[in-house]
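All protein chains but one are shown at their positions in the complex.
The letters A, B and C name the chains in turn, as written, and every chain counts its residues from 1.
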Amino acid sequence: MFDESGAPACRTDSLISVGDRVLAGDPVLPTGDPVLFSASLCGAPTRSRISEAGMGLPTGFDPAAAFRAMVRMRLVDEALARAWADGLVPGEYHSGIGEEGIVAGVLGHLTGRDSMALDHRNTSAFVGRGTDITALMLEVMGSEDGLNSGWAGHMHLMDPGIPAAADGIVGASGPLAVGQAIAHARLRPGRVAVAFHGEGAMNQGMLMESYNLAVAWNLPVLFVCKDNRWSITTRATDVTGGDVVKRASSFGLTVEKVRGDRVEEVHRAAGRLIARARTGQGPGFLYAGCHRPGGHFEGDPIVRLLRSPLRQAEEWGPSIVRSAGAKTGGSRHDRIAAAKVLAGRVARAARDYTARTRMDPVKRGRRLLDQAAAERIESLEHHLVDQAMSDARGAVGPRPTFGVVRGGPR
Amino acid sequence: MFDESGAPACRTDSLISVGDRVLAGDPVLPTGDPVLFSASLCGAPTRSRISEAGMGLPTGFDPAAAFRAMVRMRLVDEALARAWADGLVPGEYHSGIGEEGIVAGVLGHLTGRDSMALDHRNTSAFVGRGTDITALMLEVMGSEDGLNSGWAGHMHLMDPGIPAAADGIVGASGPLAVGQAIAHARLRPGRVAVAFHGEGAMNQGMLMESYNLAVAWNLPVLFVCKDNRWSITTRATDVTGGDVVKRASSFGLTVEKVRGDRVEEVHRAAGRLIARARTGQGPGFLYAGCHRPGGHFEGDPIVRLLRSPLRQAEEWGPSIVRSAGAKTGGSRHDRIAAAKVLAGRVARAARDYTARTRMDPVKRGRRLLDQAAAERIESLEHHLVDQAMSDARGAVGPRPTFGVVRGGPR
Amino acid sequence: MTVMKYGQAIDYALGETMARDDDVLTWGEDVMLIHRDLLARFGPERVRDTPISESAFLYAGIGAAMAGLRPVVEIMLVDFLAVAWSGIANAASKFRDFSGGSWEVPLVVRAGCGGWYTDGGQHVQTLWGQLSAYPNINVVCPSTPADAAGLMLTAVQSDEVVVFLEHQLLSEQWIDYLGGGSRATVSFDRLVPADGAEGDVPLPLEPLPLGQAALRREGSDVALISLGVGAHRCLEAAEALASSGIEASVLDLRCVSPLDGNAVIEQARKAGRVVVVDEDYVRGGLTGEIAALLLEAGVTTKYARVAVEGTIPFAPHLEYAALPNADRIAAAVKGLE
Partner (left out) sequence: MTVMKYGQAIDYALGETMARDDDVLTWGEDVMLIHRDLLARFGPERVRDTPISESAFLYAGIGAAMAGLRPVVEIMLVDFLAVAWSGIANAASKFRDFSGGSWEVPLVVRAGCGGWYTDGGQHVQTLWGQLSAYPNINVVCPSTPADAAGLMLTAVQSDEVVVFLEHQLLSEQWIDYLGGGSRATVSFDRLVPADGAEGDVPLPLEPLPLGQAALRREGSDVALISLGVGAHRCLEAAEALASSGIEASVLDLRCVSPLDGNAVIEQARKAGRVVVVDEDYVRGGLTGEIAALLLEAGVTTKYARVAVEGTIPFAPHLEYAALPNADRIAAAVKGLE
């Protein structure tokens, strides 16, 4: 189990609880999994419902629950990536594939009205905290039956029941979580707010401001930096001075640094920081490295290049070559430097995308379980997620051009 | 002399050069003082004019020149503070009294097209770099004959000839200096940009962003933090997490920490950082503590309280007492805490304003000279500044309600 | 009924809501000293100084509002709100909609605005037109202590975002805070509209609904439409015009958003001549929106605007000339003849 708060007080007919009903009684997979049984599934929780049990102490690590959460996150993201490729998800889609270890490790400590503020890469956090996954999928697919009636899309998902809010503006999750923490401190002492953000976001002023504010006001907030090394197509270290962990620490945040592909490590470190925060000892910063094999978003141009180098080279190559050879322009030196930049970027991406694929938290997490248990979890989660996606696909239908009925080239 | 670039190539009929003419030939006060003979007094400098001599090496410290610069800064600020009290300066006025050691220490290294970006507390930097002080005074007094034709006022002074620009938005001086440094790096290698800002500004996101940008792009910029402990009526440490020097250093800035009331210390440290910046070794951060005996701006409410406790208590006291005793409101605990906050703030201010008045950089700087030389400088500078102010006062006249000719209570 | 100053009235209303509702609290730069009376009454947990981090503490207000509090976030001057603009443009105005209507943001953003007291072009803007461009953002700027109190009460009790702009020329707090109080050599008497700065406040306080204009003066020849100090300048101009035989009505909108379109149209229909007086920029402020309302409603009217045409200069006489003063208003009215 992710924590000691005991079995949830309610059951719902959501897909998740279907999964759980099947699982009930399984000794490896206890039912009382608050990560997957969030407040939102149980109706708006009352203050009295919030058990203070376990608050203030790091909570125990349950490999099966963690694995199960990660599997579900992965499957939902994969299902949405496929739906995106099939033309069922409008706009961009930023999957959290590769970051499940970080999210699951942290979420293992959240219960009741603990809150989250998220960025554009947010699906796994909602899934892990128990947002109805069909509603989530429908939202991402632009349906009026979605979690937010089609108004949010995947970058601005909102689930007041958890509570959790996503904001597509890079860096905003920090101060939003600080605000949640202010409310916790007054209204529900012991609760924490968690902000997830990327390493690229650490150069956004408001996020740094929010570190300072959290420390100055000694707020119960945990900032989680998921360092996947890239912000869209920019390698973070190319545009970042100093060391971001030292940076966080210089604000007076208590910092921990872990490998994000080891969910148990994340869980342990997050537990220490969250326990401090809950007991009024101040905010924390958890730094976890990870890899995003799918790129920034589905259709990421660098991933396209790595996957189909010839096709992409055909597309980009001619005009780059033409430009590099243009009569007017920079000096030879400038152009060589440019070629180096482009080649270097691709080379580094290629290196990251081969060497770092080993950093799969779900694969690693699987090794924490015995084979049979892992398989059982996988098959149940597959069932669950497939069902949700097939319901969602059924609900939206094929929807050419996403249901836009008019408009056209003149 | 502040640096080795030799005597300026031009003379103007500005008040400053009048002063210099008087001083010419004085062995203690050499004429070639680029700090007080800025580019702006010599017409727009051409690139060729910029001597590379001394760039890259810390420049020698000349106590007389530093003292002279500080005295002039002080006198101009005092003259403007008096003019403010006399109702001749509209709006707010933020004097730099107490911070001259920092400004003069840094400016001792600036020559030619080295640039500055400033905040609301900017007079001494303009004065030190040789902006025409009568024009500056007229601007601050809201005259169309002022440096910026009355459009800027003291918070937005602009002198393209230096070049130096002030921005009243807290934190903006950082990224503006970064921009100047980008231009230097391309157009006039060896030049540096200096940003002056307060310790309070260090919580403004864009300033922190600009530290990062400067490091990431390895720009020739020096950030100077003048820590006077207060931002308006808020004690900076009450709202700041961690240590700001560590914060700056965590971005990868090379940092130095000095006492701002010791101009020679400032000069030495600034020299090291500026030399690094000029030679492409990256940006620096100079931290210097200081005290602002005049408060945030003229008429600062806390200074009023310290200076005329009875009057201010009469003004504030009754309603505070009434509020503290209101039937409805916070708990006893809350109200006691509030009283503590208010009393504590005043007590700390009182402590700062007594203990720290010793930190007068001008008084300290005087001790670096022999008595006679110091007196000579003072009398000449008095003459100079008095003349400028009397010219300025003469030009604007008494101007009841600052020349606003209509308007009135209905 | 009691006489209050403008800033005092706002703090009075805020204090009353704070006394009734523990979830109301306020933060911002220097609020502990500026609102020392509220601090003394409610303690440092509910009246709290912030670092100079407008973005973070505005977004924090949004987060806190969504997590159960009713924060009144003070951004000293509205010009500084520009550093936190995304909080308005991308968050406060959007989150209720993003949530599909299921999540409210009961937030008040309080800020000083406006000129006439000489603080230079970065400290005297109003920006109210732009703020009201965003969905779900109510924007008010009261012109009297009574309205100020009533609107603050409404703002704090509302489940929506309200930007509460207090005009710096009317607010004794701002005039004093910016140093005015310590020099006898400067008087703002000629500039401060006396019954805007001080006036009767009916007690017990009643919330003043958003979007209700007040007709400050009747007159059938021309309708002057404004708010904040502008409403007072209109009254000044109306007096002057009356002496040349022109009777002007003066409509004080009180709220920029929602805007009392009916009242505007009614006055315009009656007079057939409209002058919109706006302390915001000529583009994107009040003047365009009112013109659009009139045209949409098919009102046939002559129309002129008196607004801020560019950067507001620092020098007081230049500032005065650049702001919509009574002379400019009267001239605009005469230009319509």
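The working rule: contacts are C-beta pairs under 8 Å (C-beta built on N, C-alpha and C of every residue); 3 or more make two chains touch, one makes a residue touch a chain.
Remember, it's a predicted structure, so these values are computed and weren't measured experimentally.
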{"item": "Selected from A:Gly142, A:Pro160, A:Pro220 or A:Pro361 as touching the chain missing from the view", "value": "A:Gly142"}
{"item": "Touching residue (missing chain; options C:Gly28, C:Pro71 or C:Gly285)", "value": "C:Gly285"}
{"item": "Chain C residues touching the omitted chain (full complex)", "value": "55, 79-80, 82-83, 85-86, 88-90, 93-94, 97-98, 120-122, 125, 127, 129-130, 132-136, 257, 280-281, 283-285, 287-292, 294-296, 298, 300-305, 309-311, 313"}
{"item": "Interface with the unshown chain - residue positions in chain B", "value": "115, 117, 146-152, 156, 158, 160, 163, 165, 167-169, 172, 174-184, 186-187, 193, 205-206, 209-210, 212-213, 216-217"}
{"item": "Touching residues (missing chain, whole complex) on chain A", "value": "84-87, 90-93, 139, 142-144, 146, 150-153, 155-156, 167-171, 200-201, 203-206, 231-234, 238-240, 297-302, 304, 315-316, 319-324, 326, 328-331, 333-335, 337-339, 341-342, 345, 401-410"}
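By definition in this document, only the chains that are shown with their structure count from here on.
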{"item": "Per Cα centroids, the chain farthest from chain A", "value": "B"}
{"item": "Sites on chain C at which at least two other chains make contact", "value": "45, 50-51, 53, 55-56"}
{"item": "Touching two or more other chains - residues of chain B", "value": "203-206, 238-240"}
